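First comes the structure, then the notes that go with it.
Here the complex is missing a single protein chain, while all its other protein chains stay put.
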């Protein structure tokens, strides 16, 4: 395997093909338009179908149809367009169909702006559409990881018969990095299964349905879904710890583009002797609560958590759920497409560290015990 | 004021008129169709406008337009229809326009069924549309409260220039109860303001906009919104405590229809000597975290929380955020339109109470330490 | 009544109000946008409703609904937007509901251009939507006539319970002329009738329907419609003859803006002694076949017809149907928004006249008979 230099959006498109995706339905919106642009050409090479729908509402329902007949399919959009897919997502999840949805998040709410943001975290992990359903959500922090998570996305979609969302932002979408693809050519079609509507000749009819007027049936269906989501929560949490959390004073939590910047910040402060580490969820849903709690528990006795997001505080809620009050949680957020510089994050880490180990005022005697600890 | 016997859905419609609502836009969907049916007639009496739109997508954008010119307006739908409004809701919140949205929740996900459910809690309180925005959410537990919260909804919408959602279910929508309306006739129009697009003759032009391509402006806009949401979280949480939580063994948490049933269950077990109380959030967003934590803190030393929802566990997350690990939280959930009977909830309360105060097995000596603790 | 100077598009809007129109539904498109712009303000004054729909498809179906409940309503669009109304128009005509539709024709086909054209003649008079139905079509040639025909349009719509179209172009829409309105203030609502769905309390239910699955019923319905259209063809043809057709050599046929220019051309050539006259249909449907044939029959023995249109030849077909081969018909057409100058038309009239009375070649003897005729 050789590395090729690719833009994030194009790499996402190519990765879909390598994963076996043959149908794309979507509607153009900045800053993700290079994905459909790439696929409109590439899908032709692999005898696939590219269709620009009338709207995002139409696109997600075409995904619903294609997924129902067992076709590996993808849609891609950006924040407002993803909002328009809320109903369709609920239907697809309810019908237990596999598909992949990319959200290259822009700065909302409303029309907002086209610059990078992470303010669709709640939407991706909770409450987009109606009813009790879950979407597996993956958040890459580099172009190579975008490729790897796209491959994983199609795999998990099929494994769980569930929509999988890949959440990134314009920074990853526009950035060029060398990537390598784990496979050659167009990936394989869906494996054998007992649910796709492929024509019932010679076998019993199959049904794709989300309507259960009988409450007992509806309950049974919801319990079946719940069991599946519990299994996901058990088996699928993925995360990265950057720097050893053990006895750290500051544990930074961040995902995607923001996590990448936090790494530089962590490097910067560690060079100065500040004990900081980064916990990066790769799966936003299921969120790696257990692993994060473990990392928190490993911190120094007064260690604190600093959650950093390009939002007004959304993942923060999951960080607090993991902490259950065991650690103070600080927050650094932004909005509007403004991506904080590593220096800004580093400055904040230092502040948090000062709260953990306040400097003695001049003239005050240095407590012996604490000093020892530091020199260990 | 005299009481009249009304069906919940109709009372919601009449309350809107009494609050001054003059425009309704929507699209029919069971189990909320009596609301538009009632309003199509009543709005004519008050020189209002009723319009059945092409779809829920169209309806919410008509609301967007009407709200923008300073008209008190309402839309109403049920779960899948509300999903279709995700993009519009984000735009309306981003533009800081007042409107009221009713969701008579049905059993999802997907088409689901038309019976009562509470599985749109996440959608109502988080992540429906894209971007950092909040919707004030009110959850009535009786027809009278539905009326009162509708009046409040229009008041808060105007106060905060923000969409307000009233979340109920088919049980409240279909149930007949005597209600009284606090006012007579059609309510007043919007008060004087500096934002509605009423024609700029003789004054500077006003702008309704959610597009901020300049990141600094976009950030400033988001910070302004955030400050507003913080103010809501400060001033607007509403709740009811049924039974005194003080030294209780079991604190039931539930909202809406489910809370009503839990009251009967609490009555039932209290008659048997079980110390149980109910905490009912009236505002789902902002959630009354502080009040709930206070109630939890007042419980008996080993007291536990039992969260009861007609969902697979959504408000549960807010209950856990309030608890921060301070109390064990049990859960009783359902789905599919099945409304648990008071007896079922009572049985579960008893179980939880047994976990708090396990019965000694016959012949086993009562541990001295624990006895002491109890008498403290 | 005093005259006011108004732009054609605004005069059309005001005339609708004077005729009693209280609801407008539409979607913006050049060159008719001044009509909705005018009405959005004026309808507020008269407690009416203005609603910008999601699309022209939505707008015409809102007209369908409003007309069905007995509200005087108007929509307005330009060529491509009118195309989108084809299905709705067929439904409204089939249900026998009154409404008025304005088409400010632009240069087609496709997106075309926004300049004046008359190439939607076929669409207005035949085959827009499916099935056997007819739309009464009126074509004003001045701003005052635009006003008068709008008043008539609402009158005929109610009389025949049928859609009426007013066809003009950007020239009439943009031109300013002094107009007077025959009535003051908002016109009266629809008169008493037995079909509008106004609530069935105290009377038998009424039905608005175009579905007749039983073929005998469907046939009966079509025959009833046909009888109505025959009555229209009997009672409603309107036309103007400019200049006396009697013994003329050239009868120009033209409608709307084009007819206005042809009048100047006719004046010009008559001043030179050419016997020319203009026949102007005011109702394009029903077309004044009888009156046109009478005018043709009155021409000089070799008299010819010159049809002039801002199209490639559409009304031409009705002129030929009127002639039934009795007269040669010449054609002068244009497209693309180019409005021929009077001089251009005059030049063509002279050519046609030469075909009627060819000049003797020098040295050739003048035929006595013809000379006599001329001097008669």
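Note that the chains take the letters A, B and C in the order they are written out, and that residue 1 is the start of every chain.
Just so it is clear, a residue touches a chain if its C-beta (ideal position, glycine included) is under 8 Å from a C-beta of that chain, and two chains touch if they have at least 3 such contacts.
Keep in mind that this is a model prediction, so the values were computed, not measured.
Contacts of the undisplayed chain with visible chains (whole complex): A, C.
From the options C:9, C:76, C:125 or C:142, the residue with contact to the unseen chain in the full assembly is C:125.
By the touch definition given at the top, chain C reaches the unshown chain through residues 57, 79-80, 82-84, 86-87, 90-91, 93-95, 105, 107-115, 117, 119-133, 209-223, 225-226, 311-312, 314, 317, 320-321, 323-326, 334-338. In the full complex, chain A makes contact with the omitted chain through residues 41, 47, 49, 51-55, 57-58, 61-62, 65, 199.
The rule we apply is simple: only the chains that are shown with their structure count from here on.
Chain-to-chain contact here is organised linearly: an open path runs through the chains from one end to the other. Interface of chain B with chain C: the two copies contact each other largely through the same residue positions, with over half of all numbers used appearing on both sides. Residue positions of chain A with contacts to 2 or more other chains are absent.
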